[in-house]
Every structure is written in structure tokens, then in C-alpha cells.
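Removed: one protein chain of the complex. Kept in place: all other protein chains.
Naming follows writing order (A and B), and every chain is counted from residue 1.
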Amino acid sequence: MQFFGGSEISPSPPVPTASGNNAHMIYVFNRNGVCLLYREWNRPLHTLNAQQDHKLMFGLLFSLKSLTAKMDPTNLDKGNLGVPQLPGQGCSFHSFRTNTYKLSFMETPSGIKIILVTHPRTGDLRDSLKYIYNLYVEYVAKNPLYTPGTPIRCDLFDTTLDQYVRSIA
Amino acid sequence: MIGVSKMKPYTNVLDRPLSKGKLEVSLSAFAFLFSELVQYNQTQVDNIAELERRLEDAGYAVGARVLELLCHRDKGNRRETRLLGILSFVHSTVWKVLFGKVADSLEKGTEHDDEYMISEKELLVNRFISIPKDMGTFNCGAFVAGIVRGVLDSAGFPAIVTAHFVPMDGQQRPRTTILIKFAEEVLQREARLG
Partner (left out) sequence: MAPAGPRFGDAIFANVERVNAELFTLTYGAIVRQLLTDLEEVEEVNKQLDQMGYNIGIRLIDEFLAKSNVSRCVDFKETAEMIAKVGFKMFLGVSASVTNWDADGTCCGIVLEDNPLVDFVELPDTCQGLYYCNILSGVIRGALEMVSMKTEITWVRDMLRGDDAFELQVKLLKQVPEEYPYKDDE
């Protein structure tokens, strides 16, 4: 496996067949940058400790969002790069793809960010992310024993999420 | 101005007709309210037994009022006087009004004559819950146990009522069983009535 540069020669990873699972990992953040959930299904390489990894991911999304809004050719009303925006303000990206993976992203006006990293050939996952948000609402937000803003430890959510993510083509 | 002009004038609660019980709110509204009941009570206790007792107390207050409402509305102020009558009233009428369905089952305990069990595959209050390991056998159904005790007690059938998870073969989630253990006086009276 090749980690650095050389995108032309690095072949795309084969579509995993054994498990029928295309997902690598999922992150859920709240508006304060707290990582509420991290799960991985297929991630052979870890280069950072978990905390650094989460922070890097959150930072990447934050900057990318700001950058994509700034680059928007259709919108007159945009601040300078780095000027904070209200949630939901401006445009936002919903996915990007490298030769080895695809990252799909959804953010709600309440600041919940859901990130799903999958095989690069996965299709549009916007509806899947919405569905995952609904699972979050059912089994996390309505769980009487869940304290908002803390890492999610809900069996019911874990099992349904796992089943669902494994079923995403 | 919209809304204000067509406002109904204030009437004292006793002067208003008793509602027919057909109004609905979203299940989520109830789920969020119930969550807050649990969360608030967690701040008031330092163990699970105490938490369940407080939820049961809250349920008791609901149960006592449900009985009054239903007797008044559905039964022309008559009350059940026999054990099986009141049990079936709880299992069907009360359940239907509160949870929109008759309870899954009503059984007599096999080991003790004074015990009865109402079981529900997915009790409304346990619908969205995941119990963390450190909370052991905690069951939010204590609230429903309280409702049942409130109904029974107010109808003259004092009992100890508790909620338990019962694992089911081939099911991921356990069902909840509400265990009713009637006071001795209830069984004696029942025996006299023959």
C-alpha cells in the first residue's frame, strides 16, 4: 500500500467483497467540536492517536466549509475567509473523493456534523447521512439516559447504525 | 390580529366539559418529557433503587388520576370490585387509553397465587432507551409500574408492583414484565366474595 503522493500509480483499492461493507469509518461531532461518536469498520492504517485524529478531522471540515463558501461564484454576500458564519449560512460541500477514499459530510443547523468515509466508488450518500441523523434523533436524543454533549454509548444506536452502515452499497 | 380575536374566554376547569380523551400529542413530545423526568430524578438520588422508587411515585400520581378519569368517562362512575375485573380493566382499558393498545399479555404467576404479570414486548417508556452497564437492572418501566399501582390502589386493590426486563429467545431486546403482587387483604376479600 502506498501512503505518500504518487496518485497516478497508486491503484484504487479493490471494492471489498468479503464483508460487503464499503465503509471505513464514521465520525459524529457536535457544534462544540466534541466527537460524540467514532466507529471504524475498515481502517488498517492509524497514524495519529484518537484525539488528534478527531481534532484533525473536525479542523479539516471547518476550514473546508469556510473555503468552499468563500469560493462560491454565485453568492454576493460572503465574508472574508475565516470570518465566522452562522450555521447554515452560505453554501457547503457534501463530499470529496480521493483516489483511495470518499468522504461524505452533512451538517445540521444545530451544528451536528456527520462524516462517513467510504470506498471511493460509493455513490451519493446524502440520503444515508440523513438517515443516520434520524437514527441519532431516535436512539440518542430521545434516550432518557443520554446526557447531551457527551460521547454516545447507546447499544440501540450502535447496533442499528452498524447494521445500516454495513448495508450501504 | 390573528389568533387573539377568536380566543375562547377563560373558564374555570370545573366548568369545562371533561375532554373526551381523543386529543393526541406526538410520541416524541412525550419521550422528551419522560427523559427529563428521568434525568431530573437522577439528580435527586444516589442509587438505582431510589431512582426507580421516585419514578414509581410519579407514575402512581398518574395512575390514580387515570382511574378517576376513566371511571367517570367510560363506566358511568362504576368501579370494578373483583380481582380479575380490575386486572382486565388495567390490561385492556387503561393500556389502550395510555399506550394506544391492549397490553401483550396478562398472566397469573405460576409460583404464587397472589401474583399476576402484565407483559409488553416494547413498553412505550423503554422504546428509546439504552441502559449503560453501570446501571445494572434499572428499568424505566418503574414509572408504568407506578401507574398500575396507582390505578389498583385507588380502586381498593393495594399491591406491590414492580417492572422487570425478561430476555426473550431470538429477540435482541428483552420484554418488560410488570409484576403485581396483591396485598393479603385483597385475596381474603376475593375469597369471601367467592
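As a convention for this text, a contact is a pair of C-beta atoms (placed from the backbone, for glycine too) under 8 Å apart; a residue touches a chain by one contact, two chains touch by 3 or more.
Quick caveat, the model's predicted, so the values are computed rather than measured.
For the options B:62, B:102 or B:117, the residue in contact with the chain missing from this view is B:62.
Remark: the omitted chain is touched by one listed residue; of B:34, B:116, B:138 or B:157 this is B:34. Although one chain is not shown, part of chain B still touches it, namely residues 1-4, 6-10, 12-14, 19, 21, 23-30, 32-37, 39-41, 44, 54, 57-59, 61-62, 65-66, 69, 97-100, 124. Counting the whole complex, the residues of chain A in touch with the unshown chain are 31-33, 55, 58-59, 62, 84-89, 108-112, 130, 133-134, 136-137, 141-142, 148.
As a convention for this text, only the chains that are shown with their structure count from here on.
Chain B makes touch with chain A in their complex at residues 28, 31-32, 34-35, 37-39, 128-132, 135, 140, 172. Within the complex formed with chain B, the chain A residues making contact are 138-139, 142-147, 153-157, 159.
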